[in-house]
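Up next is chain A:
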Amino acid sequence: MHSLGEIVASHFNYIVYVAIMMVGLYAMAAKRNLIKKLIGLGIFQTSIMLLYVSIGAKKGATIPILAKGATTVNAGDYINPLPHVLMLTAIVVSVATLGVALALVQKIYKNFKSIEEDEILKELRR
Partner candidate 1 sequence: MEHLILFASVFLVMLMMLSLYRTIIGPSTLDRLMGMNAIGAKTTVLILLIGFIFGRIDMFVDIALSYAMLNFIAVLTASRYFQARGMRKRDSNLRVEE
Partner candidate 2 sequence: MLNPDSALPLIALLAPLSAIPGILFARGPNVREAFTFLAGFLLLGIIVLMLPDVLAGNTPEIVLFPVIPGAPIALRMDPAGMLFALVASVLWIITTAYAIGYMRSKQEQNQTRFYAFFAVSLFATMGAAMSANLLTLYLFYELLSFSTYPLVGHHQNDEAKRGARKYLTYLVATSIGLALPALLVTAMLSGTLDFGGAPLLAGKVGTSAGAVLLVAFLLGFAKAALMPVHGWLPAAMVAPTPVSALLHAVAVVKVGAFCAVRVVTEVFGMDLLSSLGLGAIITGLAAVTMLISSFTALTQDGLKRRLAFSTIGQLSYIVLGVGMLNTVAATGGILHIAMHAFGKITLFFCAGAIYVATGEKYISRMGGIGHRMPLTMLAFLIGSLAIIGVPPTGGFLSKWLLLNGSLQGDHWVLAGVLVISSLLNAAYFLPIVYKAWFCPPEEAQHAGPMREAPTWCLVPLLGTAALSVGVFFYQETLTTLASMAARL
């Protein structure tokens, strides 16, 4: 078996992703401020993007843009473009979601004069 250190070294990207994800999840679950919740959501989504992008990494490969005048292309020379494509889409989606979320928060603020969940719930129960 490999030593723990080696495993951690070769899997650090995954450990980082999990750590970030949990930070985001915690923020979403524990914070009562709606904006902070949104930030938590953003962190959560970012962690998944990190995971994807790190899947695409290849040792000894460069960014997936063919060098000028390249004639023979070897798949090993370029990092995997697919995760980047997917994450570009995911980023756009998360930005769009953020936009809609901010719009909702603004509307909520207009209605309740607060973005604290507890106060809003108190108001709603009345």
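By definition in this document, a residue touches a chain if its C-beta (ideal position, glycine included) is under 8 Å from a C-beta of that chain, and two chains touch if they have at least 3 such contacts; residues count from 1.
If you want to know what made the cut, all candidates are chains of the complex that A comes from, given by their letters.
Keep in mind the model is a prediction, meaning the values are calculated, not measured.
Of 1 or 2, just one candidate touches chain A in this complex, namely 1.
The residues of chain A lying in touch with candidate 1 in their complex are 62-63, 65.
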